[in-house]
Structures are given as C-alpha cells and as structure tokens.
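What follows is a short report on a single structure.
Every protein chain but one is kept in place in this view of the complex.
Showing chain A:
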Amino acid sequence: MPTATYADTAVPVDDEGFFTDPGRWSEPMAEQIAHEQGITELTDRHWTVIRFMREQYAAKGTGPTVRVLGKTSGVSVKELYQLFPKGPAKTAAKIAGIPKPRGCI
C-alpha cells in the first residue's frame, strides 16, 4: 500500500491519495494536503467543512456527498465549490484524512 508523508509522519493512503486510516491524521497535516490540492490557505470556513467531514465519517463510516454536505454542513453547495474548486466532497475528504466518500448510484 502506498504511503504519503505529512507533518514528518508517514501515513498509509490509497492509490488516489486518500487516507486509509483516519486515526493517523492530525490537524497540522491538513495545510500540507490542502497545498497539494491547490488551496493556499485554510480559512475557518474550510475548517468547518473539514471537521464536519470527520464527524460524519466517525458517525456513518463514510464521508458525505456534496449534496448532503450542502444540506447539513451549514455551507451551501455554491460556497463549497468556492472553497474546494476541484470537487468539495473528494478534496475535503482528502484534506480531512478520511477515505474517499462512497456515493450511491
């Protein structure tokens, strides 16, 4: 399994770079992951979403989809795309150190 190094710590990730063990994540890693995703600074609004992603993962075993995020995180879908332009659910999950959200089909 591939690993990535954030905040001087090697962590296991999947082929797309999502954490496979969310327990290995720490807040100082988030800024570095965000930079990799083209986000230069994490604002309070980013952190609202990141913390929400982790809470949802802990409660449900998967991160929310964009649509659910827009309904439940207190951040609208439009703003989510402004905060995470490359796709809020996937980018925020990556920064939050949780596995890729499972969308139902």
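Note that a contact is a pair of C-beta atoms (placed from the backbone, for glycine too) under 8 Å apart; a residue touches a chain by one contact, two chains touch by 3 or more; residues count from 1.
Please note the rule applied: contacts and distances are computed from a predicted model.
The complex appears with one chain absent; UniProt names that chain "NAD(P)/FAD-dependent oxidoreductase" among the candidates "Light-independent protochlorophyllide reductase subunit B", "Glycerol-3-phosphate dehydrogenase", "Branched-chain amino acid transporter" or "NAD(P)/FAD-dependent oxidoreductase".
Against the chain not displayed here, chain A makes contact via residues 65-68, 71-72, 77-78, 80-81, 85-87, 102-105.
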